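Some notes on the structure that comes next.
Every protein chain of the complex appears in place save one, which is left out.
Going by the order they are written in, the chains are A and B; count residues from 1 in each one.
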Amino acid sequence: MAEPRPVLEMTGIVKEFPGVRALSDVDFRLFPGEIHALMGENGAGKSTLIKVLTGVYSLDGGTITLDGRSVRIASPLQAQQAGISTVYQEVNLCPNLSVAENIFIGREPTRLGRIQWKQLRRRAAELVDRLGLDIDVSAPLSSYPLAVQQLVAIVRSLGTGDGEGPGTKVLVLDEPTSSLDRDEVLQLFALMRRLKDEGVAILFVSHFLDQIYEVCDRMTVLRNGTLVGEHMVRDLDQVGLVQLMLGKAMGQLDELHEHQLRSDVGETLLRADGLGRTGGIAPFDLEIKKGEVIGLAGLLGSGRTELARLLFGADQPDAGKVSIGGKQVSMSAPNDAIGAGVAFCSENRKSEGLVPDLTVRENIILALQASRGWTRPIPVSQRDELVAKYIKALDIRPANPEARVGQLSGGNQQKVLLARWLITQPKLLILDEPTRGIDIGAKAEIQKLVVSLSEDGMSVLYIAAELEEVLRLSHTIGVLRDRRLVAQIANGPEITTSRILETIASGEHQ
Amino acid sequence: MTTPSTTSSRWRALTRHHLFWPVAVLVLLLLVNVPFTPDFFSIKMADGHLYGSLVSIVLFGSPLILVAVGMTLVIATGGIDLSVGAVVAITGALACSYISDQSDQSALSGVLLAMGLGLLAAVVCGLWNGFLVARMGIQPIIATLIIMVAGRGVAQLITDGQIITINSSPYKLIGGGYWLTLPFSIFVVAAVVAVTVVLTRRTALGLLVEAVGGNAEASRLVGIRSRRIKIMVYMFCALCAGIAGLMISSNTSAADGNNAGLWIELDAILAVVIGGTSLLGGRFSVGGTVIGALVIQTLTTTIYTIGVPTQTNLVFKAAVVIAVCLMQSPKFRAKVFGARFGAKGSTTPAAAPADTAATEAAPKMEVS
Partner (left out) sequence: MSATTQSPTASDSRTPSKAARLLGDRRLPVAVTALLFLLMYLGGLTRYQFYGFAEPQVFLNLFIDNGYLLVAAVGVTFVILSGGIDLSVGSMIGFTTMFTAWLVERQGLPLLVVVPMALAVGALGGFLMGYVIHNFEIQPFIVTLAGLFLFRGLCLVISKESISIGDSSVSSMATAQVSLGMGFLSIGAIVSLVVLAVAFYVLHYTRFGRRVYAIGGNEQSAMLMGLPQGGTKIAVYTVSGFCSALAGLLFTLYIQSGDPLHATGMELDAIAAVVIGGTLLTGGSGYVLGTLFGVLVLGLIKSIIQFEGTLSSWWTKIATGVLLCAFILVQRFMTTRQKT
């Protein structure tokens, strides 16, 4: 059977940012009536490609052909007018307005400036009906769960069907399922399939492998800003996909990693029983021993961060219990965890870690000071000594405690965060992607630090996107997949990245 | 441009100091007075009291300084307190009505009790505000609006709608008396400012307040009990307003539920902003606020001495508010100075204070 003509063709796409080539020579095509998955890890270029397609970024090279005609997309509005609609993870609608209004606002049917409410509602109801959705269009949007709001956003993006614009040919769904439960995902898929049957080409981004295999026909895999391949979903199994995404083939790159880790981990420090949170991570059991490094492996969005946040009380668990040092801890707020000796460096340094207006010194002593309360300031001499010690030990640059933390480089900011928690001498240190976005030198230093901390008896929960990093540092590797802790593997000479890959892909460990 | 580079770098360091522009504006405003009142800076001694324009500026500015200092901490946590004017009225009303009920209005114990009563009421108001903001999670503007509306009614209820006049010499001391040749209220202000500075900089309170205002989520994840801190700060702000209320009612020997402390919340917010504390929270400067309050008081005095009708005071104030805010707006700076920075170096006093913010916030300008 001859292949039909693609509705969208992007060829030789190049996008550069100062110092980074985010996309180099990427080809991408989309056929009418298909659901196409765009796959890749952090920094692979997924979101850049989508932003080029939807006119958020201008492209630095390559061509975009829509319906056989070469197009220039300079703004989101132009993309919309050309027939490319986008629905993002956060619903960009007004929750206080009715469903019908959200679909029509800005293009309400009017007569002499007066909005024709009856007509508006009738047409909204028709649109919703045609797509097989059971939504009362006169109810306020906020009375519906997020999933339905997502659907309404899709309905809005499809246009009003009254001849304004060419109608949607390409629908981009950027991680719409991240916070939906199973039933809600099914509703969304039902709508996607219906639109597919109507000939709409859908570009679908999701971190859930099972969802990709459930609903998609074809997929394009990116890695480090380049095209790795385009495959029919039925031709590529999950192990193969994960290998493509992470860039490892089985058996390759399996050089023996050195075990510099101390072998004698101590007694149990933390035990989590059935700990979980709806919409975050499924209940899991976990045991962390004294001096043990536990690495978490899994794809982006697999629940690594969610697990770590539960152990710190950053999110409140709705199931299970945690005990630290034999004592049960309520974990209703970070304070509970901190009191029990847990420290947490968030992956979002800027928004969840640093106070950018304050100095390096103030940022470093913040955690210790918070635990002492405001009435017992750390004595000046002791404070300066501590800060100087950690600036030196971690080689924070500039080595000026008065510098504003907001002006430091990413690697140095990460070190400030580390110093902040090390000063409190925690029993368990949780590091969520501590090496992301920092230079190689700083990366190696942080990894070395983890090893020496473990030797000193501190337990570390280490999250990193790179499997080698996890494998090199951890005594035990926890594997996550689709918001579930699927395996805990004791590290050893026989454990290789391919074994981990297999577990991530299949969700089982033999 | 012939100045040696060391001097210019020292000059730069000086202009970058966070108190430079507020102080510069204050000095400029003071100097403006000299041609109109040649003996503006002279201080005379009469009856064992010091008199002079500078003394009266501090004296009349005392209540504003007090309120503004409390407001600084609230604003540093990212909040705002609109209820201080009402708290001023309530405190004054309560203290004066208690004193007026005494048979001997000058009895020290009665006066102290009256003051304690007034300040207690103020702290309760602050506790209520803090409760609404920190526990109930209501926006600070809205939460403090409640006492702003109801508070004056309560004050009038206490005074029974009358202006209660009292005749109590110990009470008169706080706002109208002299001690060691200086107005007593200057000592009160100095004490409160000193206590505030010690409380915030000698303990960790200042650091924690700045952390909460600078990044609320990071503060939560670092284990700061921000609720307690917020409640405390609102209570402290109300306490400062309470002391100001005592001072105002003492100065006039009367409690006026309707007019005491009217609009002082707005002046106080203005003083904080002039002092260089951002309305978005984070870094604060108590010293800057004191100078900001003095700027406002000097402005009032200046308008009076240069012979402009006093009623234009408010128009000037409006101009200052607008100028300060425009200068703090990155968008405005980008529009006005972006292309031709330096071509029209604005050195008007009103425009000046925010220039420190201009250099500090420079990275943000790329947003627009």
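Simple rule for what comes next: a residue touches a chain if its C-beta (ideal position, glycine included) is under 8 Å from a C-beta of that chain, and two chains touch if they have at least 3 such contacts.
It should be emphasised that the depicted structure is a prediction, and the values quoted were computed from it without experimental measurement.
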Options B:V84, B:A114 or B:V154, residue touching the unrepresented chain: B:V154
Residue of A:T63, A:S142 or A:Q382 touching the missing chain in the full complex: A:S142
Residue of A:G61, A:P95 or A:G441 in touch with the missing chain, whole complex considered: A:P95
For chain A, residues in touch with the removed chain: 76-77, 80, 91-97, 101, 105-106, 108, 110, 113-115, 117, 129, 132-136, 139-140, 142-145, 147-148, 156, 183-184, 186-187, 190, 193-194
In chain B, positions touching the absent partner: 80, 136-139, 141-143, 145-154, 156-157, 160-161, 257, 262, 266, 269, 273, 279, 309, 311-319, 321-322, 325-326, 328-332, 335
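Note that in this section only the chains that are shown with their structure count from here on.
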Chain centre separation in whole Å, for chain B relative to chain A (CA means): 45
Touching residues on chain B, where the partner in the complex is chain A: 202-205, 207-208, 210-211, 214-215, 217-225, 229, 282-283, 363
Parts of chain A lying in touch with chain B, wherever the complex brings them together: 312, 314, 333-335, 338-339, 344, 346, 351-358, 362, 365-367, 369-378, 406, 420
